[in-house]
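So that we are looking at the same thing, I have put the structure below in structure tokens.
What follows is an incomplete set of chains from the complex, kept in their original frame.
The first chain written gets the first letter, and so on, giving A, B and C; residue counts start at 1 in each chain.
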Amino acid sequence: MKNIGVVTSGGDAPGMNAAIRAVVRVAYSKNFQVLGFEKGWEGLLKNTFRRLTPRSVGGIIQLGGTILLTSRCPQFRKREGIRKAAETLALNNVDGLIVIGGNGSFKGALELSKETNTSIVGVPATIDNDVFGADETIGFDTAVNTAVNEIDKIRDTAISHERIFIVEVMGRKRGFLASTVGLTVGAEIILVPEVKCEKEKIFKTLKENSAKGKKSGVIVAAEGIGDTRKLAREIQENTGAEVKLSILGYSQRGGNPTARSRLLASLFANKAVELLSKGRGNRIVGLQEGEITSTELERSCKTKKPLDLNLLRLANILAT
Amino acid sequence: MKNIGVVTSGGDAPGMNAAIRAVVRVAYSKNFQVLGFEKGWEGLLKNTFRRLTPRSVGGIIQLGGTILLTSRCPQFRKREGIRKAAETLALNNVDGLIVIGGNGSFKGALELSKETNTSIVGVPATIDNDVFGADETIGFDTAVNTAVNEIDKIRDTAISHERIFIVEVMGRKRGFLASTVGLTVGAEIILVPEVKCEKEKIFKTLKENSAKGKKSGVIVAAEGIGDTRKLAREIQENTGAEVKLSILGYSQRGGNPTARSRLLASLFANKAVELLSKGRGNRIVGLQEGEITSTELERSCKTKKPLDLNLLRLANILAT
Amino acid sequence: MKNIGVVTSGGDAPGMNAAIRAVVRVAYSKNFQVLGFEKGWEGLLKNTFRRLTPRSVGGIIQLGGTILLTSRCPQFRKREGIRKAAETLALNNVDGLIVIGGNGSFKGALELSKETNTSIVGVPATIDNDVFGADETIGFDTAVNTAVNEIDKIRDTAISHERIFIVEVMGRKRGFLASTVGLTVGAEIILVPEVKCEKEKIFKTLKENSAKGKKSGVIVAAEGIGDTRKLAREIQENTGAEVKLSILGYSQRGGNPTARSRLLASLFANKAVELLSKGRGNRIVGLQEGEITSTELERSCKTKKPLDLNLLRLANILAT
């Protein structure tokens, strides 16, 4: 192993920079060189990269976003794009490639791995927390705290006006973000795509709450559940309560990473370089049972990470 | 002066609790009693209040929302409602009433003042900052900082993805919040209702920025400018850039007040009680030329506070 | 099981209120009553408590400190105090007692368990993170982030002035807080009581950093390592660099708990009530290998939790 490539791909997540920093510095401690490909897969298609050194990644551990930039790259979904990327890796003698991103990026990495001899290791970084093999992904803790801080503020208004608020959080098709956020803000109701949304039950719960003196309430809804605007209207009509909708936006994807996101980034990156240094590739690193581990790339891509339904049950009890 | 009433009305604003605390404690230092009417004007219509003492307002200076609750009260817009409120004031021997709220609340207060002998003083508290006679209102600084912090995070993603973001902030029909937020996040473009939105100019600016290497950008738009969703689409079509929309929600109205919002709340409340203790009513307190002053209630209600266009001109230069 | 007592003891930690809330609400879902003893062990000595209901613990999940108050109670260290507490438990028919606190509190709980039939379960809540049986304690994540945010700010000044900063963090005799904080702020050097402090090595590292262009630096030191004031002086004398000391204070122990501290508090409390409902006592709950588990109270008290030295090694590589 002499040359390591690193790329951030897909949606950005807080802690990606901490991961880049750790990849570079651990690599240098093992005497590897590091090439940072720019703008996600596009950098591999166009052979645009910069040499990264321990000094060039100084002062970035606390920054959101990614200094390597990122993109979604449609060409990469085609065979021709994949081959072009494989050529770039060969051209630059890249022995190992570290892909920092989420599920979509890892699917791309899996395809690429079939066309190249370069070992590929995935580092899970996504606020959606939906990567199989990683109990927690880089950026998830930051996004949770950003949403929690915003909802803590919204609750001030909910209580002062005795209103119901539906707060829509990100998470794409999954409910990881919504369920952790919902439990930790003490949401009255949590709605995730993994559980059927029973509207009659929602109306009933809110009416019961009102009867027992809980005039305000917060419903945390995953973006994946569908039309929250319509839901707000239906609740208002059926309960008589004033219902407001707040869609938390892209601030969930940015901001200084929390300590935990920085820590995971550092531990994941270290593990990724270690795997490459031992000649192991086509894996993703992750956190499992409290340990830093790794999982076959293909298995991660093809397995759906289960949502912990016990968390939702507990949240329900705690929202009494 | 023996009895002072206090009420929070209209939309909540961070620092209302700091104002309530200061009203009560300054009043007690002058040996006045304080009645806190609940849920805005509704408390005056229904004669629901609680006695507030220096101890009962302990530990609230840092809390968002309002412990007295608030509401928008349609009945109060009718003569009958106003008379009912006047009766409540007479019934409880309320010598002076302090109304903590924004323009809408002050218009109600003006109507009420015509039906009652109770002196009324308004304390401007609204994140919209649109009260004539107050260069700054309680809650404005907090809302500005909340928006700025969220947009700082959004910029991480804007830069990493080389995207344009339109961020819609609150402010109702006025551009105070948008212009201060826009300048302090370094927005490329600021859109306010007070200035005609010239779309061709927006397209041109963004294309020029792109040409000189500024691939990402943030447009801060006041909610009062109209349909931002449509605007996002039009910009995307005309510039070819990827454009995302983020609507900052109710978190702008909540949260722990900043030091400045707490300070203004304390100074305003102090002035309001002082006015009442001197038998002066039908005024609002405010900040003018760096001093705590007061203005006739009617004049405040009937005069439109001008937006500082120089701020927008400077923001434009600084966004070079 | 009919009556559960709950008490917070020792130093406060962010998330204690979230734990109290969860204890009460989970208990009620099982039809148990809850008595909240006040001011730590003192409440058990003096039989001062309040009945806690699901409504009385509303709106506290996000608050720092503890609504039950806490104290360090010297009388409780004596046999007589312990017996008095046992009598209080018998008098009120307390079937199970949940002790929310750290090592010191659990040692008291162990002594108490020998004098009472009431089942006792410990819920680890301390920013020191030094409880055996709990990979992470309630409040630790919040304290880490508070320290990290402050040090991120200090680094601005360190860089602008090209200075060395020693930042002393809490943690009593252990280095858990310092090592996690140190790694996640990218500290140049981390000093913990578990590793001998070799001053010559520190001087050497700082001189080498300076030679390679790193003019500023942050040293994170656990309070347990001894006199940091003296250390600052010695570094200044030996390296010629300007060295400043900043001792992070009690803000590390307060503040709104992070999402993770709230989550752990909820999960730990739930487990504690479950254990009691099954008649199991004299245990502490905890997080081990990513799972919510429990450990014998005596074993937890008598075993020293090991510090992860690999974390320090990695931090050292990353600080290159």
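Here, a residue touches a chain if its C-beta (ideal position, glycine included) is under 8 Å from a C-beta of that chain, and two chains touch if they have at least 3 such contacts.
None of the values given here were measured: they were computed from a predicted structure.
Each protein chain is a copy of one sequence, and the assembly as a whole in this entry counts 4 such copies (shown in place: 3).
Note that only the chains that are shown with their structure count from here on.
If touching chains are joined by edges, the resulting network of the protein chains shown is an open path. Here the chain at the heart of the structure, going by C-alpha means, is A.
Summarising the inter-chain layout, the chain whose CA centre lies farthest from the centre of chain C is B.
Where the sister copies chain A and chain B meet, the same residue numbers recur on both sides for over half of the interface positions.
Chain geometry summary: the mean Cα position of chain A and that of chain C are 28 Å apart. With centres defined as mean CA coordinates, chain B is found 35 Å away from chain A.
Annotation for chain B: no residues touch two or more other chains. Note for the complex: chain C touches chain A at residues 21-22, 25-26, 28-29, 54-55, 58-59, 61-62, 135, 141, 144-145, 148, 152, 159, 180-181, 183-186, 212-214, 256, 258-260, 262-263, 266-267, 270, 287-291, 314, 317-318, 320.
Of all residues in chain A, those touching chain B in their complex are 8, 12, 14, 16, 39, 63-66, 69-71, 146, 150-157, 159-162, 165, 167, 244-251, 253-255.
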